[in-house]
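Heads up: the structure comes next, in structure tokens.
Shown here: the complex without one of its protein chains, the others still in place.
And then subunit A:
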Amino acid sequence: MLAMDQGVVEDWLSEFKTLPDSAVFSYATSLKDKGALVPALYKVIRENYSDLLEPVCHQLFEFYRSGEPQLQRFTLQFLPELLWSLLSVSAARDPHTSGCIEALLLGIYNLEIVDKDGQSKVLSFTVPSLSKPSVYHEPSAIGSMALTEGALATHGLSRVVYSGPHLQRETFTAQNRFEVLTFLLLCYNAALSYMTATSLQSLCQLSSRVCICGYPRQQMRRYKGISTRLTVTSEFLVQLITGIHYALCNGEVELGSKALDDVLYRAQLELFPEALLVGNAIKSSLHSAALKSNNKEGARSIQVEITPTSSRISRNAVTSLSIRGHRWKRHDAVDLGSPDELMDISEVDEGVWPSGVGPDMTPPTITISNSVTTLNLGAKAMKKCRLSGRTSKDKDKEAGPLTAGRAASENTELAIKRLTLTTSQSVPKAGALTSLTRTASAVFSRSFEQVASNNAPPSSNHNASEAGRYSCSLQEEGLGYLSPTPNHTQRSPSISVHLGSDF
């Protein structure tokens, strides 16, 4: 360590002590201008045995405790370096334990886990839900949402805790080490935008080293420090990845991608699904971004270009949206001529439901119009395929108020082949699948429920023979669950399949 550096650090150590409270803010702002200070402090932390380490750690803690955000960030920028110092010493089983670094880190941790009143702090966030209006959307425009257990559980907005409450810690043990360090990284990540390039580089280095030390890859990276393996936890790696992601996108492309690779390598060896998940996602998203723009422009890789606003998907491809235009509903088996008419009728039906005939027995009918001979239910055909059935009036009433609102909103979207719904046909799924059902369910995934009637109709068409009856419930799933009507089983299904050859 050069005498000059030492001088800079010593000056810094003495300055703050004599500072009146009122001058803290301006002092914090002026810290940026001390160019030689930060590198000198890095040196102190790296050289574990420096006499200055203890006063420096103490001072950094004082900064953190002052509560002044700028001073706190000043301390935080050294966090990656401090973490590495702590981990490498503990891995090397160095008798010179870095007590003051431990104390500093524990001090920050214990400050951060409580709020201003000394109560345990919990960090939480709200999981947004598309079913509630937000500043960016209106639920009615979103269309169908899969009705899953999870979706029901988080219906509305629920706050979810992602960290805390945490216990106060007086010492580092093998058991709590990573819990504390993970939390510290979380604090660091919360201030990422304020971190300097040096700090981000240090974070990338920390990540690489923690992950590869003691593994064959260490030789590849030519890192000659300690060579014992360091234990890590999946959560710790996820927090590291979050920081690396920021570094990658904000100038540290080379170090960042190296670090990401190393973390993924370790996550694979440890079989940590969480870290693999997030790491893979980052890699894949950056990969596609890199494909889009090859220019490595400047420090930030946040670029935006003017993009064409029209859909890039050709209009005659069958998409989830276009296939929704086909109403799979129960209705007297109406034979429809052309696809256009089909649309019209769907729209007319929107508000007024044809009154059902009740649970009478209708023999199953399968009408195949347009003289298509094979039931080729490829996606193309699906587009023209329509199953209709009969619904009962009483159920419709139950569903009435809810449908009305939606129907109104859908009126504006007539031109879109938008999902229109038979409200009341879903019943908890049961029963056999046929090839038709399978095709359909593969295509729609969860978009509809299959209902198999116990009295499978005798049918000339094997495709529909066991399927019984489908109901497509894209928007009103909830209703289906709420009003399962036993008389479903009484009525036999009628399916009319429309196949067009013009698509």
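The rule we apply is simple: contacts are C-beta pairs under 8 Å (C-beta built on N, C-alpha and C of every residue); 3 or more make two chains touch, one makes a residue touch a chain; residues count from 1.
One rule holds for everything that comes next: contacts and distances are computed from a predicted model.
S.K.: Using the UniProt record as the reference, specify the protein name of the hidden chain from among "DNA repair protein RAD51 homolog 3", "Mitochondrial import inner membrane translocase subunit", "Ribosomal protein S5 domain 2-like protein" or "Tetratricopeptide repeat protein 7B".
M.R.: Missing chain, per its UniProt entry: "Tetratricopeptide repeat protein 7B".
S.K.: I'm checking contacts with the chain that's been left out. Which of A:S50, A:S163 or A:S257 qualifies?
M.R.: In the complete complex, the chain left out is touched by residue A:S163.
S.K.: Mind listing the subunit A residues that contact the chain we can't see here?
M.R.: Against the missing chain, subunit A presents residues 69, 93, 120, 122, 124-130, 132-138, 141-143, 145-146, 148, 150-151, 154, 157-167, 173-175, 179, 189-194, 214-216, 228-229, 231, 235, 238, 242, 245-246, 249-250, 268-269, 271, 273-274, 276-278, 280-282, 284-285, 288, 298, 300-314, 317-321, 323, 344, 348, 378-380, 382, 411-416, 443, 445-446.
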